[in-house]
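Heads up: the structure comes next, in structure tokens.
Complex shown without one protein chain; remaining protein chains in place.
Moving on to subunit A:
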Amino acid sequence: MTALRVRNLAKTFTMHLRGGISLPVVENVTFDVAPGECVVLGGPSGAGKSSILKMVYGNYGVDRGAVEIAHEGAMVDLASADPRTVLTLRRDAIGYVSQFLRTVPRVTALDVVAEPLVVRGVDKVEAQGRAGEMLHRLNLPERLWGLPPATFSGGEQQRVNIARGFITHHPVLLLDEPTASLDAVNRAVVVDMIADKKRAGVAMLGIFHDEEVRQAVADRIVDVTGFAPRAAA
């Protein structure tokens, strides 16, 4: 059984502002992620790990290939889906914890975390209660919950972001260095949260530069250097 099936993805950027030069990023990207499994993308910086994650989530278009996600009993190709289908998949099937929080002016940390539940029709008070539990688990001081996160430190913003990404029950979850700016205590909390997601059968695909965290969470490492474009190699 597969929750996420990536087949033969290829991506080249064309930089029109620099005379139209082509920057091949990856090709023939192929792997599967099963429910309850955490697959980590490995390889040096610039090998295309983040680009692969963004293609899987639909932030980057693809030149070729498919990103199939289990949704309502079928595999749906996100790479070729129209915007509405991508939005539906993001609501129901695939979540994303980005490296940086994109803050919205005036929205409090608690509501930033609760929002994905509210959008799914959960009662606002209940959603805020669950958001509070997440923030509490991640040791974000309660005095910050009622403030917009724009002025928070990097580590505080990242914890808000993690809480927001983990609060829903997406069957597929993408993790883009969720522990990059965290201290050891909170790194350990995130490792625990990932273990909980595994037990809940969530398929995870992530990037972790921290060796210790990677050891702790990875069931399998997919080496991205194997997807280097031949022309550039």
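Throughout what follows, contacts are C-beta pairs under 8 Å (C-beta built on N, C-alpha and C of every residue); 3 or more make two chains touch, one makes a residue touch a chain; residues count from 1.
By definition in this document, contacts and distances are computed from a predicted model.
Please identify the absent chain by the protein name in its UniProt record; candidates are "3-oxoacid CoA-transferase subunit A", "Putative phosphonate transport system ATP-binding protein", "Succinate dehydrogenase iron-sulfur subunit" or "1,2-phenylacetyl-CoA epoxidase subunit B".
"Putative phosphonate transport system ATP-binding protein"
Quick one: say which of A:104, A:147, A:195 or A:221 touches the chain that got left out.
If we include the chain that is not displayed, A:104 is the one touching it.
What subunit A residues would touch the chain not displayed?
So the residues of subunit A touching the missing chain come out as 13-17, 54, 58-61, 83-84, 86-88, 102, 104-107, 119.
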